[in-house]
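A single protein chain has been omitted from the complex, and every remaining protein chain is retained in its original position.
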Amino acid sequence: MTASRGEIADLMVVALARMVVAGDVVGVGLGTPIALVAALVARHTTQHGVHVLAGGALDVNGGVESHLRDPRDQLSLTPGFVPHLDSMDMAERQAMTLQFLRPAQIDRFGNLNTSRIGVRSAPTARFSGGLATADVTALLPRVIAYHPDHRPRSLPAQVDWITGSGRGWAGNTRKAAGTVAVVTDLAVIEFVERRGRVKSIHPWSNASTVVENTGFDLSLSEDAPPTPAPTSDEVETLDLVDPRRRRDEEVPDRAGRGGKAPS
Amino acid sequence: MTASRGEIADLMVVALARMVVAGDVVGVGLGTPIALVAALVARHTTQHGVHVLAGGALDVNGGVESHLRDPRDQLSLTPGFVPHLDSMDMAERQAMTLQFLRPAQIDRFGNLNTSRIGVRSAPTARFSGGLATADVTALLPRVIAYHPDHRPRSLPAQVDWITGSGRGWAGNTRKAAGTVAVVTDLAVIEFVERRGRVKSIHPWSNASTVVENTGFDLSLSEDAPPTPAPTSDEVETLDLVDPRRRRDEEVPDRAGRGGKAPS
Amino acid sequence: MKLVDASRAADTVHDGDTVYFGGTVLDRKPMELTRALIRAGRRDLDAVTFAGSLEIELLVAAGSVRSVAAAYVGLGRFGPAPRFVAGVKAGMFDDLEYSEWSLLGRLRAASMGIPFLPTRAGTGSDTLAIHDFASVADPYSGDTYVALPPLQPDITLLHAWRAGPGGHVQIAFPPQHLWDIDVLAARAADRVIVGVDQIVSEEVIASIPEHTRLFGFEVDMVVELPGGSWPTSSPPEHDVDEGAIGAYVSSGGELGTLDFARPS
Partner (left out) sequence: MKLVDASRAADTVHDGDTVYFGGTVLDRKPMELTRALIRAGRRDLDAVTFAGSLEIELLVAAGSVRSVAAAYVGLGRFGPAPRFVAGVKAGMFDDLEYSEWSLLGRLRAASMGIPFLPTRAGTGSDTLAIHDFASVADPYSGDTYVALPPLQPDITLLHAWRAGPGGHVQIAFPPQHLWDIDVLAARAADRVIVGVDQIVSEEVIASIPEHTRLFGFEVDMVVELPGGSWPTSSPPEHDVDEGAIGAYVSSGGELGTLDFARPS
């Protein structure tokens, strides 16, 4: 069984959106359309007060396209603009509660790498940088990662570089859970007591494919359920908030995902 | 020789204004017209870049009356409004350099009392409170006090309550000189090495009157000069920035100041 | 939907709570919310305000406070606050004077979500010494600084221009001097109740998004209270009612002069 780019994007988005709870204030970073669409779907499908802060504007009417616009074109579409330092304060005092992050690598502890492969003085790859990755994992109540290309080098036993720690913050106040889950193109994995546990497996995958493509040991029961397909409500909401399918841009363009060889 | 309320206000204002130097950014607090007029006179008589921040607006065109207006009536008269927290940051990083303060009492160390007479749990007098008095003395490069009723209870050996310390801040960075001078209705007194030194005596006063009315020992040479009368430029500027003589409001309404009995 | 009436809002405040009162001196004081607290019989409140005036007079007169924490309490150009001063002299409540920056710095630490704010503000003063804050050594220079701990009021009460049903709060342009302290005190607090002169639709809010100063997720309850700051100001709706405050002062603090009258 294989899945199209669009099917992968849709299921990843709804799997992320389903982890949003009433009262969440979701911060969305730069250049991560799946995160943005997931937050907007959650805002539409959750009854009580989910807010989305993206690009310095809150809850912009009109879906993804409106959120990506210049502020000049958001006037009359948003209740307000949030200066960046104010949004950082919201994160640190946990008025913001959740962020979706897209790392290059994520390991068994939920550590995230968005920086480099190899050593800092002479890396073999240098990504554009983690922005707030290191911060939100220690500041927000929870962070959820996603990765649209689940393979051992994306989910290694240990990331090449810890841009953001998966561990969170365990101090006396304002506890942060760190990276609580990762949604991939194959499965939904939760991090519980510093161990990855398969929560559900996408319909086009199976337990052995997930295990083969993961670089660390997973806790996986034989009867891990399939990730439920998007409901008709979710499909409708996807069409509403992302009619141009920006969410597909983050999924690698391949023939399909079923039965790929580990690499 | 006696002086009128207006003469006292004028000389106090120009004595304060003369201590402003090029590049000073003067913060002015609530309800202190002498401080405001002095800052504005300095802005007009100093060649290079003195700025006045009062009531949240910078360098409002039109003198004292404009500065005391509602922000609605300052549009097109000011280059900009400064949120209060920004102005506190300007103070702490010393982009603001000077403030004039009007305490109820000032002692030999330049300590300022704007809080109370007597003990905190049952004072005999409670003033409205010091606002930033305790802060600016430790934050700004310098603070200059003024008191329009120079008598022993106003300038005691020791204030009843240290609302703001005259000592400033002597750390490794951003040194603050504390209270560097006080201008009264009788004289100009500088604080040098934690001791009051008479810099000049107003024309209607004399050395013995100053000493009798001061509750602490003063360093005073026989030839302490008279405080120079307002120059014609200064008089012109006073008329320009404070035509309604708001500055007189802070001077006690008495027959005159010459030869009063200490109390 | 965050809209409630004043008595419902007052029910969520408990005896012994730390309550921040918004507004500064004679501007934007949450007078009607304060009256609602008093009507509800709240006691032993720890009142906090940057610059208090008539709301403190009401609270002192009603015996509602066990402490008043402020950098200023007075009536601005109308002089001292008579009941506050009398209460302090009589030792009716704890007079927790703050320096401006100690109070704002504590609120700021709370709004920033940091454990403390290091500062040199207030050093050497008796006003700082009241509070017995810890000190902290700068690990870089070795110098000793005041460590201001966060101050998170149980509740912050504000009066503002207008809000939508979702709780987005707008302040009229150009905002009054010291407006940002209201926003700070809201962001520092555990819960926030805002009385507004007008409830408007979300479309109206979105028509001038640049004047939204608090967002729905930062506000717990909104109460429609036209003139709720009277006799203090609330732009653009009304200025300070100088006649009413003058009558209060000249009567020596007669409470009847402050009974709510919707400004015309």
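Note that the chains are named A, B and C in the order they appear, and that numbering of residues resets to 1 at the start of each chain.
Here is the rule we go by: contacts are C-beta pairs under 8 Å (C-beta built on N, C-alpha and C of every residue); 3 or more make two chains touch, one makes a residue touch a chain.
All values derive from a computational prediction rather than experimental measurement.
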Listed by label, the shown chains touching the absent chain are A, B, C
From A:P148, A:G164, A:G215 or A:P230, the answer for touching the chain not displayed is A:G164
Per the whole complex, from B:V82, B:I201 or B:V241 the residue touching the absent chain is B:V82
Filtering A:L75, A:A207 or A:L240 for touch with the omitted chain leaves A:L75
Those residues of subunit A that touch the unshown chain are 30-31, 55-57, 70-72, 74-75, 81, 83-85, 88, 92, 115-116, 120-124, 126-135, 137-139, 161-165, 167, 169, 171-174, 176
Where subunit C meets the left-out chain, the residues are 114-119, 134-136, 138-141, 143, 145, 147, 149, 173-174, 209-210
Note that subunit B touches the chain not displayed via residues 23, 25, 49, 51, 57-58, 61, 74-82, 89, 91-95, 139, 173-174
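By definition in this document, only the chains that are shown with their structure count from here on.
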Reported most central chain by Cα centroids is C
Between the Cα centroids of subunit B and subunit C the separation in whole angstrom comes to 29
Note: subunit C sits from subunit A at a C-alpha centroid distance in Å of 40
So, in whole Å, the Cα centroid of subunit A is separated from that of subunit B by 58
So subunit A residues touching two or more other chains come to none
Shared-interface residues of subunit C (touching two or more other chains) are none
